[in-house]
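Please read through the structure below; I'll follow up with questions.
The complex is shown incomplete by one protein chain, all other protein chains being positioned as in the whole.
Right after this comes subunit A.
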Amino acid sequence: MKDIILKAENISKQYRLGTVGTGTLSHDLNRWWHQVRGKEDPYLKIGDTNDRSTKGTSEYVWALQDINFEVERGEVLGIIGKNGAGKSTLLKILSKVTAPTTGSIKSRGRIASLLEVGTGFNPELTGKENIFLNGAILGMTKKEIASKLDEIVEFSGCERYIDTPVKRYSSGMTVRLAFAVAAFLEPEILVIDEVLAVGDAEFQKKAIGKMQDISREGGRTVLFVSHDLSAISTLTKKTIVLSNGKIVAFEETDKAISFYSSMHSLSNIFMQKYLVQKPTVTKVEILTSEGGTLQGCNNPFTVNFEITMPDVEIENMALSFQILNHLQVPILYDYIFDIHTKICRIKGVNYLSFTYDKLSLYKGNYSIMVHLAETKTKTKFQEFNCCSFEVEMIGMKEPEWGWQKNVCQYLDEGGWKI
């Protein structure tokens, strides 16, 4: 039997857009009037799905809609999604900061949340005093903190400053101290929101290692939200992909990540509307060796760009693109600058194309990241991810053990000497 520690049933969360305040009284009264007569809340029926970029018709949006999932004890679950997909709202509901509009969450363990490190740090208090205060806010008792104080101080690496007010700390030190407190929390379920995006590389490594220990040795359940796909893939086994407030995938992390990377656009053509009076990449198209979104290794690969320019002539345009792997890590980069070769000098549509004669990307999922900018005033017009494609080792001699996944990103020619 599966040991379910956390279960979310039909979680939905509705938000009201615009300024809260004007008109709230009339809505409150209306809601109350419906409630008195035993009718359903009239504002629960309406509401658009939460797509940030489209113009909605309703004042109310569903930040989350019908979220259902179960987490087993000791499992590390990742949650990924674009900005505004509802990740943070979900974490807020899980950590009891706000209540869901409908649905319920059932839990068999204490939940501690780390939505932001250093919550409740008081700059006037010393490091030690803040360890106690922060620990207590996160749900530890004084005794628990006192017994772990030495470990916390050592992990933070702030020993020298421990009796100095936190306002004298550098921001990195504050984060170290705060993470150290959180790392020694001992709840059954730990909820973490992108806390690793801070601190230097050394500390990040330490933090990730600590999190792995927490789940492996401690047998604790961790829910981990991040934009950093490589952190997600090293830490988690299963991952939820959120899009516009709904769960679009809940699978093994590898599959979830490749699903997420292909979400940007499943086609090899990406089009977008011309933003009036602003240089716009109106179309990106990839020409793959196998057609569609399938590319063979060691084959030619072309990216076509269509850029629409405004009526005024802009000099010094710059176009660049990166090929990102499934973890959004850039693998290849190329650019064209107006200062070298005149580009985008036509008012209206301009065409540009880049071809790799032989693209030796290793098997996996990739996408194109496009940047459009102007170099003189250093204005960035556009930056977006599009055109996901898959590379297969088509026509190449397969090793006896097959082409292993993720052994590398790129192949090049060379030979062994014995």
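Quick note on the criterion: contacts are C-beta pairs under 8 Å (C-beta built on N, C-alpha and C of every residue); 3 or more make two chains touch, one makes a residue touch a chain; residues count from 1.
One rule holds in what follows: contacts and distances are computed from a predicted model.
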UniProt name of the unshown chain, from "GlnQ_1 protein", "Stage II sporulation protein M", "Sodium:proton antiporter" or "Transport permease protein"? "Transport permease protein"
Check each of A:Gly84, A:Gly139 or A:Pro300 against the chain that is not shown and name the one that touches it. A:Gly139
Contact partner of the left-out chain, one of A:Ile4, A:Leu294 or A:Ile336: A:Ile4
Of A:Val61, A:Ile93, A:Val281 or A:Leu332, which one is in contact with the hidden chain? A:Ile93
Which subunit A residues touch the hidden chain? 1-2, 4, 15, 20-21, 24-25, 28, 92-110, 113, 115-116, 119-120, 122, 124-125, 129, 132-133, 136-142
